[in-house]
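Removed from the display is one protein chain of the complex; every other protein chain stays in position.
We call the chains A and B, going by the order they appear; numbering starts again at 1 in every chain.
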Amino acid sequence: MQRTLTAPLAWVGRSATDVAASFGRFGSFSLRVARGGRDLGTWGGLLATQMARLGVQSLPIALFVAAFTGIVLALQASYTFTGAVPLYFVGVLVQKTMILELGPVLTGLALAGRVGANIAAEIGTMKVTEQVDALETLAYDPFAYLAVPRIVAGIIMFPVVVVFADAIGVLGGWITAVSLLDLSTPEFVRGLQLFFKPFDVQFSLIKAASFGLTVTSVGCFFGFGTTGGAEAVGRSTTEAVVAGSMAILVLDAFWAAALLR
Amino acid sequence: MSIEIRDLRKAFGPKIVLSGVSLEVRDGETLAVIGSSGVGKSVLLKTIVGLLTPDAGTVVVDGREVRTLGREELYELRRRVGYVFQFAALFDSMTVFDNVAMGLRRMRLPPEQVADRVEEALDRVELLGYGDRLPAELSGGQRKRVGLARAVAFRPKYLLYDEPTTGLDPVTTTVIDTLIRKMSSDLGVTSVVITHDMTSAYRVAGRIAMLFEGRIRFIGTPDEIRAAADPVVRGFVEGRPDLMQGVA
Partner (left out) sequence: MKRRQEVLVGATILGALLLGIGGTLWLKGKHLGTQESQISARFREIGLLAPGNPVKMRGVPIGKVESVELEPNGDAVLVTMSVKEGLHFPRDPVVLVAPKSMFGDWQAEVFPRSAFPQYDYLESPDRHVLPGFTLPDMSRLTVVADQIARNLAVLTDRFGIAFTEETAMNIREAIDNIQEVSSKLTTLVSTQQKTLETVGGNLEQTSRSLGAAASVAERAFAQIDTSVGHGELKNMIGDMRRSAARLDSISAVLVASTRQMKATMGVADTAFRAVAAVAGSVQRGQGTLGQLVRDTVLYSQLVDTNAQLQALIRDIKLNPKRYINVKVF
């Protein structure tokens, strides 16, 4: 009787403690990564490999997503704008939506799946097979060796990937507008240029860099937090993807509130 | 100078693993630590190199308390203590050569010297010519030997082995045991070997300590342990759980 009454309270209390503990763990994780960042000698040589793996190899999936997003944006815009709104507004919508929002966010989400999962699984496996401990016994700081090059690569390469994604998205919309809609290239380009501000691109890249930081950090955090066996690695991987995706959406809202007046 | 462990305590959450372990490893000896699975042998070994921090008690290596060391001092200590992991813990993505060279590169030795030292270490574990292989291409025994080579590449003063023979066939077990003795005699290292295999323990150790319910239950030479009257020790040594039942 009394147990049933207090159970929800206990649950709330326990959840709150858990959340606070997670933040605490993430805080100390961040500190160790920051400390590892000073150890340039350890991670500097590993950066190129990670940039290739997280960035260059992510291009196909990011471009695939972006191309189809551009196509859908163009079609949807023309569907919505029937009649009252001039058709060249398709260009406006494709440019604004692709560069400000969908380019960075969809790329971020796709890479949260690919990169975040990859990092969490890799570090998680190293953790449960004691390779992380082995690094320690060989006098390496595992955070400098494993986390820092991945996070730095993420911060640099996400914007790079997003530039391509933005471009391919706009291109996809363009080709669709010209081939499937009654729109000429000059009209579409006019729409593209109509409300364009260079800040749009900056905004896109700022978002992308923050997503890169988040996805890789979250991947490393869950990777390092893995204890147990293969099943634990699976759990960490899932958690990294879920937490990474949620963080991207929250950050996206944050940037919109902070930078779009 | 040697390793001195005093009143070491360690718990994970509510689970108490070590509740007051005191143990001294003498210079040049090979000490085997035996005990059932999950009793805390690996935890004990990890606290020696600072991979785990004890809740209470001290671990003193070469006169310095491990817990008080700064990062650089800790790294310096780890270069004196080779650690052989239970499942070798080789870096999957690297070749055997790179695995063994990892620690040496960290010391910023010139490449030729690294190559020489890797060669020497692989020679000691009789795996010369395996440098280009990936860990996935090796047998379990070979992997353990690479793990050992990686640990001795530093030319350490201490070697800590975490269950070096677990999961190996009897022939390979003998090969590894021979290697352990060879390291001890050739390099003059002080070794701590964790095992739950009594045959191995008798073969490699000068002294044997038994960990039971968070403490050292017994410590002595192989002859002394064979003659021990303690039912817990006898139960473990003779593989008779009925003797260990109900005793604490």
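General remarks:
As a working rule, contacts are C-beta pairs under 8 Å (C-beta built on N, C-alpha and C of every residue); 3 or more make two chains touch, one makes a residue touch a chain.
Source: prediction; values computed, not measured.
The shown chains contacted by the absent chain are A, with contact judged over the whole complex.
From the set A:52, A:180, A:230 or A:246, the residue in touch with the chain omitted from the display is A:52, counting the whole complex. Considering the complete assembly, subunit A touches the hidden chain via residues 48-49, 51-52, 55-56, 59, 84-86, 89, 95, 156-157, 159-161, 163-164, 166-167, 192-198, 201, 205.
In this text, only the chains that are shown with their structure count from here on.
Taken together, the subunit A residues at the contact with subunit B in this complex read 42, 125-126, 129-131, 133-141.
Touching subunit A in their complex are the following residues of subunit B: 46, 49-51, 71, 75-76, 78-79, 81-83, 85-87, 89-92, 102-103, 106-107, 150-151.
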